[in-house]
Each structure stands twice: as structure tokens, then as C-alpha cells.
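Of the protein chains in this complex, one is absent; all others appear in place.
What follows is chain A.
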Amino acid sequence: MFCRTQTTRAAIARGSALEMEIRRGKFRRSVFLDTLQDSDIQKKIDHEIRMRDGACKLLAACSQRDQALEAAKSLLTCNTRIMAYMSELQRMKEAQVMQRVARRSSDAGPMDDRLPCKGKVAISDLRIPLMWKDTEYFKNKGELHRCAVFCLLQVGGEIHDTDMVMVDRTLTDICFDNTIVFSEASPGFELRVELYSCCSEEDYSAGSAPRKLASKLSSSLGRSAGKKLRVAMDPGACSPTSNAGAATLLLPGPAVAGPKYHLLAHTSLSLSHVQDSFRTHDLSISGNEECSYWVPLYGSVCCRLAAQPHCMTQQMMSGCLKVKQLGGDPPSWTNVYGVLKGTNLFCYHRQEDMEANVEPAFTIAINKETRIRASEKDPHSKAQSICISNQYGGEEVTHTLSADSREETHRWMEAFWQQFCDMSQWKQCCDDLMKIELPSPRKPALVTSKQGSLYHEIVIDTSDDISTVTDILTRRMQELELRSQLGTSPPWMSLFEESPGDASLTSDSDSPCWAEPLSLSSPRFRPRTLSLDAKLSTLRGRGYGGVLQCSCQPPSSSSLAPIPAQCVPQATLSCSSSTSSNSSSEGSHSPSSLDGTPFSRPSSARRSLRNLRAKLDPRNWLQSQV
């Protein structure tokens, strides 16, 4: 619910923390006059409050430890952000008030102080070495003492947190893989790195399960229970300051049970620590061994802190210029399109060249050693010209530039002065452009696919014995032997035999590919494989005896009856149905015209079909009917 009053246009959400604070008298409403920046920060505060409510709800609702730890981490981050935004808001208000007062009292001249440009600051590859006592390593009783840790990084109003890492005595360093980029940092930035940790054991006497808490709170608390609760709620006797604790005092957030993070160590980094490589910095550790959230830190933190001032990455100034050719009298001027970026003034023949990424005609260095001055009016031209002097080796080289008009010249000079200011403020960051890798969107954890090795291909079904394979093969062998004895062979056998097969088979199987008849003499033992099963069933299904005119001789002889007929009747079956092991019409689909003898489905074949059916089970491997 929004409450719009006539005195202020700023809409303050009813029930928001801000309104509560106003009611408490901590902030005067008149302080919140409307400006664009205010509404910006107001929006951010509201957003963070919503996030915080969400985190509280999640914390209350979740039952798993790591979920609770993540939610508590978000809660702490939100609280810190809200604090930062509110203090920034207050600072802005105060600055505005001061400005108004100053303007009223004195006639302030044009703002003369030049502000250096802002830049990007990135911190990455944070690594905090640990120093476990050897007693820890050999302590084997019970479970590992684990702690959940994460880092909170703050530059001005921007606060970021790293991912959470579980630490136990098997870890030698705490590594945070995140790259955190702060986009608008001034050269005098202070990057505050705070390490928070929380013990990750079943020790919350208030109950990690919300049910326990609810029951405890609903029933009256005894003295001991109350004391325990208080201890759990307390942000920890060891830490002098705890952001979470302070925040909950100021902001009337809901009292949350669950894991609480405590500040373990902190440090501050600034421009002097910026370098294009890894550096080690000292950590100030708060807390001691007695605390539950203690992790033995070595006392330092390694990281890569890089900075990219905007003057190095962006075009600070561009326009048409005239460059005087060195030597020669009368002097001749060349028209160029100049672009001031980084430590160089690139001069292109035309503006299109710059856009087309063509190499510039020439480049004039603008760095700390460059000297620029505006010379007196050239008698030939009306405008002032700019002289840029550089030392190349031992020689001094001077370029003379001239702009189209006085205003242009003035703008160029301004740009150069700004560049010098930036370079003096950003110091070592302007020597060379430091690389900052933007954090890429996290890819989901790749599920390693099965390797293509034979080991992975062979699947031995636990439901089937290896002996069943030999059973099938021996049975098949017997049947084939008997069949060959009787002189009747299954139609498909003729495909392999040299002798001209059934007259029904129109194609002569006498091709060189099948020169060697298949030897079924020794059933070579082979573990069941997926492909084997598939082949078996497709073999049965394919139209070996597919030609209808063939007289698919059913095993008429009585001696064959006891042996369960396998392949042949199924071959006849295939005339009308190409086998689909999933189809229910298998057994029932016997065209009476073809098959005279009813056959009994062999159990082994059924088993293999069942296997195939299991493998084609949609739960294992998606199949769609089209």
C-alpha cells in the first residue's frame, strides 16, 4: 500500500522498513525530498527488503541443512545491502542540505575540482589458506567438523557475495571461484572483504526444523530452554560486531531461527593493492578457537585485484584535427580524425576508418611523461594549436595539432587535462590495460556421459544368469542340428549355406560376402549386451521367411515337438508383423493361413524380449509415438 502525501512526492511503501524507521523517529520525513537518485535508492531498498522477506520465508520453510545455509547467506547479504543503501541515502541527504546551505551563504564559483573518471574493479580467484593443527588431522572420532563459509565484498554501495563453500579438515585452502566485478568505483575505492562462517552441525538448540521451534514457542519456555534459545539467537559471544546482529537491531525484520553466520575475518583493499597478478594480503581475524564457527585461518588471503578505469577502455574524446607536418615551410597540415582512448591519441585518415577498425594512420602517445601545452596564436591561422611532446628514446618529438575552432581546441585541452587527472589518480592502472574476465553465466554441471569403451558397453543383466545365454545357444544348436538332419532348414539358414536354398528365396545368396557359412558349432560364450538383445529380436522380426510364397515348413515331425520351436515359427510370424517387442499383439498375431502348428513361446526368448522391453522403457530412454 502506498501512501502519497502532499508534502512529499516520494512514495513510501506502507509497512516498509523505511516507514517503520520514520515512525521510530530515526529519519525525518522531510529529509526525504524527491530526487531521481533518491527514488533509485528507494527502489533498491524496497527490492532488497522483498528479497529479505523471501529469504526469511525460505529459511523458515526449508528443512535441509544446505538450503538453510544458503537462505541464511542471502539473508545476511540482503541485510548488509539494506544497511548500505540507507546510509548512502542519508549521506546524500546530508550532502544536499550542505550544498543548499553553502549556495545560500556564498557565491560559489564554477566547480573547479576535476573528478577522476570511474572504473571497473574486479576481484577474482580468492584463496584463503587454512592452518589445521595436526591434532585435527588425526582426530577421527565422529564426523568432520564442518563450517559453511562465504565472502562478502563491498565497494561503496555495491555489495556482492561469493558462493558458499563447506570447509572441513580435509581442505587446505578455501577457494572461491567467483569473479566479482564492481562497475562504478572511484580511484579512492575501498574494497572491504569479509569472511563469514557458520557451523554446520545439528547444534541449533532452537531447532533447525521449524516445527521444533513452533512447539517450543507455543509452549511456555522453561529457564534452561529459554537460556538455550537465547544463546542460539545471540549472534555469538565471540564476535565484536556482526553485521547480521546489528542489522536486526536496526531493522525490524522477523526473528529467524536457523543458521547464523558470524564474521570470521576481514580486510580492506584499495588502489595500492591493484595489480595484474596474484597478491597476498593480510587478514584481520575476529573470533578465536572457542567459537563454534571457528576455522583456523593462516592469516592471509590471496586474490587478483584488477582495475580498468574508464579512461582506458572508453573513448574520452574524438573529433577532427589538423596535424602539422614536421618540417617544411610553409607548414602543411593533414586532416585526421583523432580518438583519445587509453594512453594514446589515435589518428585515422577518416572517421569511417575508425569504425571499420582499420589501423590508424599514426598514434601519439599520451601518458604520464607527455607534456601538452597550448601555443600562442599562430599568425597564419586564427585558432590556438596544441603541442604534444613525448620522449622517444633520447629524442623529444613534438606534434602540433590544431582544431577547427576555439571551442574545439578548448574541448581537446579539457580532455587532455582530464586524461592527466585520471592517470594521476589511477596510477598503475593506467600503465597497461588490465584484463578483467566477465563472469560467464554458470553452466549446469555436465553429466559425464558414458564412455565409449567396451567396459561400459557390456551390460550384464542381473536378472539373467550367464547360463541362460549358453542355454539359448545350445538349444538353438540342437534345433539346428536336428533340422539339418531332417533336411529341413529354417529359411534363413539357406542364406548362409552354399547350396541353393529354398526356391522361394528369389535372390541367390551366393555372394562373396557370405562365402563362409556361419559356424554354429561352438556356442561362443558372450555376456549379454544391449546390442545382442536388440539384434536377437530384430533378427526374429525381420522377414527372413518373409516371402509368403515360401512354404514355411512347420516342424511336422514329432521328434521336434518337444523342443520348443524358436526361430522358425517366428519367422513365419514376421510375415504379418515386423516384430515390435513392445506390441501386445505378439503372441496373438498368428495368421492361420501360414502357421499350422501352434508353437509354444520359449521362455528364454520371452526373457530377452522382456529385457528389450525394459530397455526401451520410456522411463529409461525417452520414446515418442508419432
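Please note the rule applied: a residue touches a chain if its C-beta (ideal position, glycine included) is under 8 Å from a C-beta of that chain, and two chains touch if they have at least 3 such contacts; residues count from 1.
By definition in this document, contacts and distances are computed from a predicted model.
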Original post:
Per UniProt, what's the omitted chain called: "Sodium/hydrogen exchanger", "ER membrane protein complex subunit 1", "GATOR2 complex protein WDR24" or "Tax1-binding protein 3"?
Top reply: "Tax1-binding protein 3"
Original post:
With respect to the chain omitted from the figure, which of A:64, A:170 or A:625 is a touching residue?
Top reply: A:625
Subject >> Positions on chain A contacted by the hidden chain, ascending >> reply: 449-450, 452, 456-457, 495-496, 505-507, 511, 513-514, 518, 520, 524, 526, 530-536, 538-539, 541-543, 546-548, 575-583, 585, 589, 612, 615-616, 620-626
